[in-house]
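The structure's right below; bear with me while I get my questions together.
A single protein chain has been omitted from the complex, and every remaining protein chain is retained in its original position.
After this line comes chain A, so read on.
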Amino acid sequence: MAEPRRVPPPAPEAFVSIAGLSLTYGAPGQVLVNALQDIDIAIDKGQFVSLIGPSGCGKSTLLRIIGDLLSPSTGKVLIGGSEPREARLDREIGFVFQDAALLEWRRIRENIALPLELRGTPKAERERKAEELIQLVGLDGFQKAWPRQLSGGMRQRAAIARALSTNPRILLLDEPFGALDQITRDRLNMELARIHEVTGVTVVLVTHSIREAVLLSDRIVVLTPRPGRISRFIDVDLPRPRGLEVRNDERFDDLVRLGNRELEKGYM
């Protein structure tokens, strides 16, 4: 067990602040697993941050803690000054999972409007918002399609639209494009960059692709293997808006190399 650690005060200027966060799980009497240790991250409003690390490093776990799907053992997360639970109840969190998790019994438009429906938003406004999001994510013409009729990439677009329906202040994405082919993935990366630019939403993306992280992020947080600790921050100083051609940039390659070196430290 790590010795108790003084929790540093969260940086007041940061929009999201994660301070002294650790997660240990396991029932009493069992071997305790240290999933995350001493995580301190500050994220500015509108920033795009990626969490990257080897599988099992706890990056998804960290994202789930931010989204109030899990509670940390120690430490604190604040989103715009509120605890994750408050932020969630105020519908300020949008979450996109690796699986699109659409409701097969609802048409695409009703899937996108689901969080609004659960909040009790009137029907006319729900439909207006859903229509706006359908345009934003490029699903025009599929309003009345069933989820099963859509390809994997389109299902993920719908999941992003659904996550944005309540105008959240933070969008959390857990390896959302991991199951997609490279071309679809490139296209959705560009869509995500555009959505981030247009909406100005703060984004935290979990990915295992350093190239994806460099392409999209302002800042990359590299985590070590279990227990997940912060190995280093990489600030991505590539100009915005970025297109896929930024990958031909020398600076892009430098950053990818830097990231890979940092990741490799973990396995060596």
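The rule we apply is simple: a residue touches a chain if its C-beta (ideal position, glycine included) is under 8 Å from a C-beta of that chain, and two chains touch if they have at least 3 such contacts; residues count from 1.
Here is the rule we use: contacts and distances are computed from a predicted model.
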Missing subunit (named according to UniProt) among the choices "Long-chain-fatty-acid--CoA ligase FadD15", "hydrogenase (acceptor)", "ABC transporter permease" or "NADH-quinone oxidoreductase subunit A": "ABC transporter permease"
Among A:Ile93, A:Val137 or A:Ala161, the residue in touch with the chain that has been omitted: A:Ile93
On chain A, residues whose C-beta touches the chain left out of the figure: 67-69, 88-89, 91, 93-95, 97, 99, 101, 103-106, 114-115, 117-119, 146-149, 162, 166
